[in-house]
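My questions will all concern the structure given below.
A single protein chain has been omitted from the complex, and every remaining protein chain is retained in its original position.
We call the chains A, B, C, D and E, going by the order they appear; numbering starts again at 1 in every chain.
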Amino acid sequence: MERFLIDALVARALAEDLSYGDATTDLVVAQDIRAVGHLMAHETLVITGIEVFEAVFQMLDPEVRFEVYHHTGQTAKSGEQIACVFSNARVLLKGERTALNFMQRLSGIATLTRRYVEAVSGTSAKITDTRKTTPGLRALEKEAVRVGGGSNHRAHLGEMILIKDNHIALSGGIGQAMASVRAQMTKSCRIEVEITHEAQIQEALDCGCEIIMLDNMNLASIEKAVSRIRAQSPATRIEVSGGVRLENVAEIARCGVDFISVGALTHSAPAVDLSLDVLSV
Amino acid sequence: MERFLIDALVARALAEDLSYGDATTDLVVAQDIRAVGHLMAHETLVITGIEVFEAVFQMLDPEVRFEVYHHTGQTAKSGEQIACVFSNARVLLKGERTALNFMQRLSGIATLTRRYVEAVSGTSAKITDTRKTTPGLRALEKEAVRVGGGSNHRAHLGEMILIKDNHIALSGGIGQAMASVRAQMTKSCRIEVEITHEAQIQEALDCGCEIIMLDNMNLASIEKAVSRIRAQSPATRIEVSGGVRLENVAEIARCGVDFISVGALTHSAPAVDLSLDVLSV
Amino acid sequence: MERFLIDALVARALAEDLSYGDATTDLVVAQDIRAVGHLMAHETLVITGIEVFEAVFQMLDPEVRFEVYHHTGQTAKSGEQIACVFSNARVLLKGERTALNFMQRLSGIATLTRRYVEAVSGTSAKITDTRKTTPGLRALEKEAVRVGGGSNHRAHLGEMILIKDNHIALSGGIGQAMASVRAQMTKSCRIEVEITHEAQIQEALDCGCEIIMLDNMNLASIEKAVSRIRAQSPATRIEVSGGVRLENVAEIARCGVDFISVGALTHSAPAVDLSLDVLSV
Amino acid sequence: MERFLIDALVARALAEDLSYGDATTDLVVAQDIRAVGHLMAHETLVITGIEVFEAVFQMLDPEVRFEVYHHTGQTAKSGEQIACVFSNARVLLKGERTALNFMQRLSGIATLTRRYVEAVSGTSAKITDTRKTTPGLRALEKEAVRVGGGSNHRAHLGEMILIKDNHIALSGGIGQAMASVRAQMTKSCRIEVEITHEAQIQEALDCGCEIIMLDNMNLASIEKAVSRIRAQSPATRIEVSGGVRLENVAEIARCGVDFISVGALTHSAPAVDLSLDVLSV
Amino acid sequence: MERFLIDALVARALAEDLSYGDATTDLVVAQDIRAVGHLMAHETLVITGIEVFEAVFQMLDPEVRFEVYHHTGQTAKSGEQIACVFSNARVLLKGERTALNFMQRLSGIATLTRRYVEAVSGTSAKITDTRKTTPGLRALEKEAVRVGGGSNHRAHLGEMILIKDNHIALSGGIGQAMASVRAQMTKSCRIEVEITHEAQIQEALDCGCEIIMLDNMNLASIEKAVSRIRAQSPATRIEVSGGVRLENVAEIARCGVDFISVGALTHSAPAVDLSLDVLSV
Partner (left out) sequence: MERFLIDALVARALAEDLSYGDATTDLVVAQDIRAVGHLMAHETLVITGIEVFEAVFQMLDPEVRFEVYHHTGQTAKSGEQIACVFSNARVLLKGERTALNFMQRLSGIATLTRRYVEAVSGTSAKITDTRKTTPGLRALEKEAVRVGGGSNHRAHLGEMILIKDNHIALSGGIGQAMASVRAQMTKSCRIEVEITHEAQIQEALDCGCEIIMLDNMNLASIEKAVSRIRAQSPATRIEVSGGVRLENVAEIARCGVDFISVGALTHSAPAVDLSLDVLSV
């Protein structure tokens, strides 16, 4: 993510914490103490968000200096040091929580994504995110998914055509929905249709949509759907969505689908355990 | 949270999704269809965020109408309907994801908080949050904690004095930190000190701080600390922080502490399962 | 465009004009005069931007009332009345210039687009815009292109993959660029390659890109390129870009290309001639 | 324009293009390539907007370096190089379109203004702009007019008193409007009155307004009006507005008027043809 | 001031007070209590800022209702009721402080201005403000000056030409400064020169500037300057600035000057004493 966009998010987050000052630090810590903050991992995790971490401290101190030992996309183990930040002691204490809040969440997403990606390794399935992101942090979270090895589904409603169950219900069926799209579409982009039961597959194939999303189907239905779609239309890509968990994602992948989208990557990834240990230097 | 503040968050979130329009809905769904969206629970959950849910649709349609069957703070069970939203069909489809993103996250926090609160019922311990909140959503998340029955720790760094491990290390000890605070403090507010090992208890008591936070101590240490503090200074409140999980929170509470702060309430609460089923009317 | 996004643009524009008040109107026009503003066309034009026109006056007077006689996408002729706005006379005078500034520009874009679209009628070519839009007004201008009958090329750099001349130069050739893309791409979207001379066509076809853009080629080269691409890869779409003018667009279209992108639609469309005639009522 | 104000406009424009990243560049162009972008003119033009061009790249890379060969206000000819920008290759590709969008539009305005200014050279008439500017870009566009040799009419509604046709109609006549102004005006500023037919001249002169604007009059009427005003009130300045084109502006100027205001300078100036050619270094 | 601009200021002010909620009101006051707030004057004052007062409560409750007994520009005496606001009791308590903060400050400015205006009544001198306004509130404060009967000096640096002492020192003298202005000025606006000693008067008159500001001169110097200027150039307006107090403003006015500018109107007006008494209804 471009730095000027990160800075806007960081300013908003720091303002939540520092708009009324820091009642403790300026009283307790002398003004001229130089210090170093050691960013430590307390579990195994996939690192991301280091530029955001840096942006937090740079907003408080343009002269801050960093040493980074583990980079974006690398794995850190419990007890390993990821980076050091050198600044005034007060700056480190004021920025600590905001910097960690960003990084624990983003690395949490990357770490969970990596687990899903590893679970499907050896298959051709790609793990993708959804639009189920934290309000205000979408682009950052989708980047964390990429760092974890995942793919991105559409970033926003304007990006591609995805005809979902609600669209189908309101337009009178897949065929009618697709006919409307073809008659009026004003950009060249992918068209995907969400299927909730097997009976809709033929309809979707007949319309020539490029991606078929199998929503909330069980394994048997997925298998049947894949065979049928591959047989009739080898170029059509197949996505599975709904009910995907770490426990069943490998089975789903082995059905031969192309994409498995997982809302939990962004809406339920637990924060990873990081700390910033500050020492005077 | 005041509505004008919610609206600012909602505008930002909707802009992530709709800045480039909705490539699908306007092509597929006729302009003049009235529809109803049924907000359904798919697991047992504590409801919160309904004003945010409403704000999303009102930003897209000032004429939208709601019926709410389960209110903030109530529990909804899987299969129960929480609310209905009546509007133009396109509006429902455009706002659906953003409205759910807010509400699933906030209700997730309230739901997890409720589980912690219930785990310590019968004790005098209060479950409190931390500043480990989602960047940009702090006030909303702290409200969700309250809805779940939890208490709020400080909202920002300016609100009370909390001398943490890093402050102690940088200032030369609890006594020196407290002396600095007393000499310079310019507001009347609570003073809390974070203790990481038993040896610091006496120092903290000697300084007369109002709240002692026992950080990352095991159960035996907590018990010993509580006895000692209660014996010497009955008015001093005791907080436990670090390493708190649903599995051990009751044991900690039974040690007789006043507050148990849980970062996971806001940094790792999984989203609850909600959907919006849209039907034409 | 969603109204809350329009409102943000309108507030910014009105602030340019009214941040220091209106030094004339409040002195000259009595406070309680009701008036009507007649929005008149002074040339033949394709109407768009009426919601923005309305948003301007509604920001100044929530009680304002409109009558619209010619709607978005329709043509108005010189001397025809497009709409009426009823409000306080001062409101009409304060909002007039801002409302017209938006609408003259947007209708200018729709009108110019319509002329290009009509010039290629009878062919299968679609007229598309580019990212050469006015800073700050992109989404609104791309909507005006659609109203004029045009299609939209990508809305932003994140939306699809378009390998341009500078990318090719910096990556060492089309083949290498495409290989990098295929190896690393993390979303399912169209891939387009920009070709500046005939020698690159085979390279592009070999890579299997979905759209080939012929940039700044003369008619003869375009014809040859189309034959060759159609022969080898009928599913590949062909775009022409660069040097397109109203005078030559029909010829280009008749070469059988799919898309003709025209930067001038948004960067050089002259404003159409509209006025608001205000009368007391 | 002050740089902090330019930066706000640039951030908004870059966000339109880069909020969801650049799907192409990071896949295709290696991370560590240094490159130079040559800013080339492809027609004769008056240069302006270089600080905005620079601000775009500096927002993406604080270390970027520029060499400028033709400065603000100078003329560049087709084929001439205006400036060089040295940065990381990815930065150049990401900022290119936004930087050009600003500069092509602003230089277009300066170039068109220059043509009008040259057309009236040898007369005492000054070419001025209007408030018919692009919403959001007014101050920048008015600066471009100055660079082209033009003058600025009022920047916003609060700046001077300009009694227009709609004001006159709503207040009951020039005399009444001027009487109201004189009775209530609370700042010392110029007063201008817009005249749409000859009969109003005497009324305007009688009121002692400082500037008379002759709106949409033909050449004969302008000549007559000028003689009459000069005879009666030599200090009164005369502005012509409406129906001004490059073809007739010299004739109008030769009537001896002081100002000729031209809406087209800002609402219809075509973008000039510039490109950024990027090479690795 | 237009309401959408007021709303932006009000939102910012309310956010200072309510971003973290109201810890008291929601606990203490039941949710469904209707109440009335009586806005009372506790000293004699000139009323202004009622629209801002209203905007504060409308932002918290769109259904709020007002009764206004004394309007903008009127005088209220100690003990008189200015307005009533009817809303939910919680809304009144949450908005009270912000509404009063705006209104006490603005009415303080209007009240002080009125005193200066009354002090010079019977003379032809007008009291004007300066740019010494509260950062962020300039337009609102200048409106309060007008309500108090004062005039506005320029609103911002772009509005007219005012050559001050620092300009003169840096440009080499009044003559050189004026020559530069005349050679390069690109808009038609008033030109004022600040004079700090009598010797500069002739220089200013020779240059033909329209307004001469006598800065920080004593009464004798002012009198002499006025005679000399009036004798030589009756159309030149004269402003006095610096060292103006309520005690000496009448004497200065009687010297026959046109404008007396008073920084204290906006930088040092004491807040007037207002309260909001809230009662349940």
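The working rule: contacts are C-beta pairs under 8 Å (C-beta built on N, C-alpha and C of every residue); 3 or more make two chains touch, one makes a residue touch a chain.
Given the structure is predicted, the values throughout are model-derived calculations rather than measurements.
Check each of E:Ala89, E:Val147 or E:Val249 against the chain that is not shown and name the one that touches it.
If we include the chain that is not displayed, E:Ala89 is the one touching it.
In the whole complex, what residues of chain E lie against the chain that is missing from view?
Within chain E, the residues that touch the unshown chain are 9-10, 12-13, 16-25, 27-30, 33, 35, 89, 92-94, 96-98, 100-102, 104-105, 108, 131-139, 156-164, 166-167, 169-171, 177, 180-181, 184-185, 187, 189, 263-264, 267-268, 270-271, 276-280.
Which parts of chain A face the unshown chain closely enough to count as touching?
Its contact residues with the unshown chain are 11, 14-15, 18-21, 59-60, 94.
Take the complete complex as the reference. Which residues in chain B touch the chain that isn't displayed?
128, 146, 150-155, 158-160, 186-190, 211, 237, 259
Methods note: only the chains that are shown with their structure count from here on.
State, to the nearest whole Å, the distance from the C-alpha centre of chain B to the C-alpha centre of chain E.
44
As a quick test, compute the distance in whole Å between the mean CA positions of chain B and chain D.
52
Listing for chain A: what residues touch at least two other chains?
Those would be 19, 139, 155-156, 158-160, 187, 189.
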